[in-house]
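The complex is shown incomplete by one protein chain, all other protein chains being positioned as in the whole.
Per-chain residue numbering starts at 1, and chain names A, B and C are given in the order in which the chains are listed.
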């Protein structure tokens, strides 16, 4: 039977929905306004159950999802939302064994998801210019046990990236158009470029700069998540929703400059239709 | 320098945006209406460049993303969209080393993404009752090189699942409420349950059934992706978009039945606010 | 030159955006936390200009739009949003000279818009069972000068409607399916039926009941308004938006019962395509 073990991360939720994420250690405890939870009461027990404080208040103990971990990060900066992160991981083919560059690190929300996705055989190279932010990200990554797959680099990316032939590169910076030449240089041929930007003006500027630097197959997309009230007899959307986090911009590194104009915009064969693949292996 | 190698999957796009995904083999070739592309012209070369058919027509050669692979699957059934898959991977904490159950397999779109995410140390157990569909999924998974992380099981899930203590379970079936008892039995305590359903009536029915079977922390969400025309001086959303694929339903296995009523619906501490985590390790 | 006159409604906005809607009367005044605004300072002057309190604080004076008036109503009940009202007026062909039935009146938000649209030659018949709510609606309508086009009826609509051959009927009640027979009886042949409902369960129930009562050409739609930050160099959507007010349901009264099954759902000739009209007058 699967039980919580020393070193596991656990999400503890009070009945008022206040949430805590802790790492279990023998003799450890969580101090809350409702009393103390002893970690020895959790170690060796399955999750999905109730745990009580020394004052008798009830908490629900769960494994935190990557979604929970990202939302729970200590932050000094605006953090990327799971809706955007989940989508870009698929679009940019981030998976086990990949080598990915990211800038800036910020509080480490995307870094965490990239590290999780490329582990245990890949690597994330994350650049951030502010020392205090690097320190926070390092702490955040260490807490969730993902630091070992990340190289945190305290560096201004105007000086370029150290890596060669990386699979994907993501820019969450104010003026990504300033760093396209080094981005192109560090990506492998056909490598995946991505960025997130809050304003339409920035999107226009980046989309204009990309072809001039050797990027093609450009896509701009927004991801929206609409939550519902999960009441079976009164099912309905929530009253409010997050209307905007940022625009996602994707492109591919083209190694033949003459291709760029022709392949500027990503166009689907026919709008919204699923593409049809063909198998063409010699032995087929 | 990173170059295409024998065994790599390559996405070939014609200037009319017709797309082909092939696996490179020495001496292999792709027959198109524009002529033949010889794989020996690709092996040993970087991607992100042009390749020409024997008739001189130009194709762009790229590494396919997981997004491309899912969209390109041969299918007999409706396939899950990358927008939904990317989101559920984060919500259900699917990552390296996890053990995940899925039903039905269908054409294998989600299976492929799950296998990619749990590899190289995790495992996907995928159930499907129709033999011809299992055969198609097997072929699709083998093509993209992900079959080794998947157990395909030709089985009616009314008979239950074989696995114990799995981390996550996803149901893409018409009446998921019929299989909640076996789903609960196969999940670990606190394990992640997910489902996708096209109609509001089905969502109501599932949300009603979940607490009765020991699931809590229920969430219902929709993911929408809005594409833009990536033209810098005329930036604007595309004219049309996919308005609906399905509602995503998430829940957690609760091991103490008395908890279910209290933890029925997932509620955020305060609507839309980021949760705040606290570190509480003994050594902190 | 167009100037504010005695009897005009005026919207006064403080620099902190606190808003007041007043009707100008000689010698009248508005007491605010920033001091007193004398109406004699407004009468005879154009709007779109500044007016100052006796303490010297500045307010902007504008003509209120119907949108402003609806949002500013005193209310005891949830009020319909302008986004929904604007759409239904066009869908239900509410315009000058039409006779429209509505229930319940509520705080009178929709009533106000209906009265505005049908005036000066049409009429609104508005039913409401709670005396205090009728009184509030009466006051709200009188304030904006639209009461003369409205018959407020303090009545339970289970007893039916008094009118015959009305052009359109709108139900904003909890269980509209209970009143379809009287709704059908009061509408003219082909007359426009509309309703708003917050939950999917209610929509299903109404859509099931409509054909059984002789309604066809059923449509269900949602209207969403996404606000932007109107900053030219940093144009972007607002962070949050209203995600749900209600589902709008439209139908038409069919006088031949045998038609109902065939014309159950409104279907467009081809999805989303503009219909093509033909002119067929005898003299053409």
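Convention: a contact is a pair of C-beta atoms (placed from the backbone, for glycine too) under 8 Å apart; a residue touches a chain by one contact, two chains touch by 3 or more.
Nothing here was measured: the structure is a model prediction, and the numbers come from that model.
Novice: Residue by residue, what part of subunit A touches the chain that was omitted?
Specialist: For subunit A, the residues touching the absent chain are 200-201, 203-204, 240, 272.
Novice: Applying the definition given at the start, please give the residues of subunit B touching the unseen chain.
Specialist: 198-201, 226-227, 233-244
Novice: For review purposes, identify every residue of subunit C that touches the missing chain, sorted by number.
Specialist: Residues 1-3, 13, 15-23, 25-31, 39, 46-50, 58, 60-68, 70-75, 79, 82-83, 85-93, 95-97, 113, 116-117, 119-121, 143, 164-165, 167, 188-192, 200, 203-205, 207-208, 216-233, 235, 238, 240-242, 247, 249, 252-256, 258-259, 262-269, 271-272, 274-283 of subunit C touch the chain that is not shown.
Everything that follows uses one rule, which is that only the chains that are shown with their structure count from here on.
Novice: When subunit B touches subunit C, do the two copies use mostly the same residue numbers, with over half shared, or different ones?
Specialist: same
Novice: Just the number, please: Cα centre separation of subunit A and subunit B in whole Å.
Specialist: Computed from C-alpha means, the inter-chain centre distance equals 17 Å.
Novice: Which subunit A residues touch at least two other chains?
Specialist: 200, 226-227, 233, 235, 238, 240-242 - these are the residues of subunit A that touch more than one other chain.
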